[in-house]
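Here the complex is missing one protein chain, while the rest keep their positions.
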Amino acid sequence: MSSEKKLCLSGSGVTKVFGFGRNTTLAVDHVDFNFYEGEIISIVGESGSGKTTLAKMLLGLINPTEGEIYFQGEKRDISTHRKKKEYWKSIQAIFQDPFSSYNIFNKIDTVLLDCIRMRGGGKLPYEQKVEMMTEACSFVNLKFEELTNKYPFELSGGQQQRLMIARIFLLKPKILLADEPTSMIDACSRATILDMLMQLRDEIGMTPIFITHDIGLAYYVSDSVYIMERGKFVESGSADDVILHPKEPYTRRLISDVPKIYEEWDLSTV
Amino acid sequence: MSNVMLEVRELTTKYITRFRENIYAVDHVSLKVEEGKSLGIAGESGCGKSTLALSLMGYYFPPLHYTSGEIIIDGHNISGMNPDDVRRSILGTEIAYIPQAAMNALNPTQKIINFIEDVIEAHNPVATKKEIFDIAKGLFEALGLPVDVLQKYPVELSGGMKQRTVIAISVILSPQVLIADEPSSALDVTSQKMVIKMLRNLMDKGYIKAMIFITHELPLLYNVTDDIMVMYAGQIVEKASSKDAVFDPLHPYSKGLMGSIIVPESGLRNVKLTAIPGVPPNLKKPPSGCRFAARCKYVRPECKTLSIPLREVAGGRTYRCILSEEELRELYAWEARKKNE
Partner (left out) sequence: MKHTLQQVFHSGKFVTGFSIFVAILLIVIIYPLIITDPPLRIIGQGTFFEPGIYVNVYDSISSPHYTLNLDDAAAKRIASKLGEDDRIAIKDWLVAVGIPESEIDTTDTAKLLDQWVNNYDPATRISGMTNATRNYYIRLNNSLKGLLSTDGVSIAVANPETAVLEETSTIVQSDYVNVNQVANVRVLPLGTDNFGRDVLTELVEATRVSLQIGFVAGVIATLIGLTLGLLSGYVGGFVDDIIMFITNLFTVIPSFVLLILISFSIGQDRRGPVTIAIVIGFTSWVWTTRAVRSQVISLRNRDHVNLSKLSGHSLVHIIVTDIFPYIASYVVMALILQISSGILVEAGLSILGLGPRTTDVPTLGLMMNWAMIYQAHILGKWWAYFPVIVTIALIAFSMNLMNTGLDQVFNPALRD
């Protein structure tokens, strides 16, 4: 079984240190990971655990201080702008706060046209671009005719996050890093967003990586879960193993601190 | 028959925008909280939860304006009172309020004990520093907070500790009713649990007699409050005991909300979540008829024209829908069967 699984992203000894001299902060501390194609992965950690730093390193937005990241089994090379651009065709992201994810001076069309251009469709006739944008928007239940020439801030948070998914739909990356994609939106829009992400995964066969503090969400969506504490992975494995039968005290505490509805929520442990 | 600590009758409040438009963010809301009970208020953002909290306290500073209805706190009718008077005479002693960002409201140049001195001296000018310290120490010990916090500055405390300290300060004048508006949303799960434990402690030990807890996180609400009231577009759409509200919701909106709960418990992995399409209506021009009609799966033509009153059903529950309890249950059962197939 494991021989069939193809590595899509892996790392060994990945470390990030911020600052110089005595004022250094070890944000990510020698983490190793193997993410396989087709799996849904969650990296769970509280604020300050280094999960966002790790995500940025995976995206190639910042360089690791130490360690190597391998993309599809080969050492990742993003030393030039051209190579970075090539890498970013394979890996894309959705960020936590939809309101700060858009350039408020650009129209929605600009956001989507950028994606088409990145996929090499910059020279296509305009009608065809509109067709592609319409398709992407209808995938996330938005109407392109209503959105064209509008600005992102005219949409609700849920709609903006759906537009982000439409963007991913156009880009069709191999890996999608979703950094807290639902933490800023209402609970009932959350279901919509997650549904769409899962649907998109089936549609374009990408590997989603969720970065989240919400252990419930991690359990709900993912196949493998990585628990991160102070820059290190303290526990990892399949979702059922990690969440239902946690071994590490930190994981246990994290899970016991989340309010439950079917089981008794034990308040005496804090 | 236990005492009613807080009663609200047909309260309506509005925001007046810069363009002189009226937005009725709280629309004919009635509620009652009895001694020793806690009430949770749930709903999407923008449905009027926080406005209701401000309205309950008589906190009518522009752009928020009182329109009609009555607010009775422990026998005092405060509706229509000057907000400055309310702040002086009611806030702190009758009713306490903890907003989400309460912990950021502490002046960083003052020690915690100074805040407590300020609060007590405002109501009891003859109290000595020693007396005040003893009161504060007693309260902190009872609530399980370290006493040395009193001599610290806010920056020396973690977010969770700050929030708990603020809650402790807000109940030092033993208010009857505590209103907590998302008191733990900005905190990590461990601090959140401590805050919740402390709130439960306050209720159990009788520091407060009733609590209103506002959050959009339903698992939290379920674990904290006795009753849950679901708001939608400024109106109450359902009110029931926490258990009923979470496991047996009647209103289609509540049903949708409860269907989107995610908790890390066995058997809940990859269960299909229910999503409510669309967005809440614009309260500048609320739709006639049922306000949820545009997003409701079970909508009928008459929903959009008839104005729907709150129905009272067995078990002290109320909900606002044109369909009867039986009709709704039948629909939900049919839905569940279809999903399983």
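We just call them A and B in the order they show up, numbering each chain from 1.
What we mean here is this: a residue touches a chain if its C-beta (ideal position, glycine included) is under 8 Å from a C-beta of that chain, and two chains touch if they have at least 3 such contacts.
Quick caveat: nothing in here was measured; it's all calculated off a predicted structure.
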| item | value |
| --- | --- |
| For the chain not depicted, the shown chains it touches | A |
| Touch criterion as defined above, residue of A:K6, A:K85, A:K143 or A:H245 at the omitted chain | A:K85 |
| Of A:A27, A:L54, A:I69 or A:A93, the one touching the omitted chain in the full complex | A:A93 |
| Among A:L59, A:I108, A:M133 or A:V221, the residue in touch with the chain that has been omitted | A:L59 |
| In subunit A, positions touching the absent partner | 56, 59, 61, 81, 84-85, 88, 92-93, 95-97, 100-106, 114-115, 118 |
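Simple rule for what comes next: only the chains that are shown with their structure count from here on.
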| item | value |
| --- | --- |
| Subunit A and subunit B, separation of their C-alpha mean positions in angstrom | 32 |
| Subunit B-touching residues of subunit A, taken from the complex the two chains share | 46-47, 141, 156, 158-159, 186-192, 194-195, 213-221, 239-240, 243-244, 253-255, 257-263, 265, 267, 269-270 |
| Residues of subunit B touching subunit A in the complex | 44-45, 188-190, 192-194, 196-197, 200, 216-220, 222-223, 246, 256-257, 259-271, 273-277, 279 |
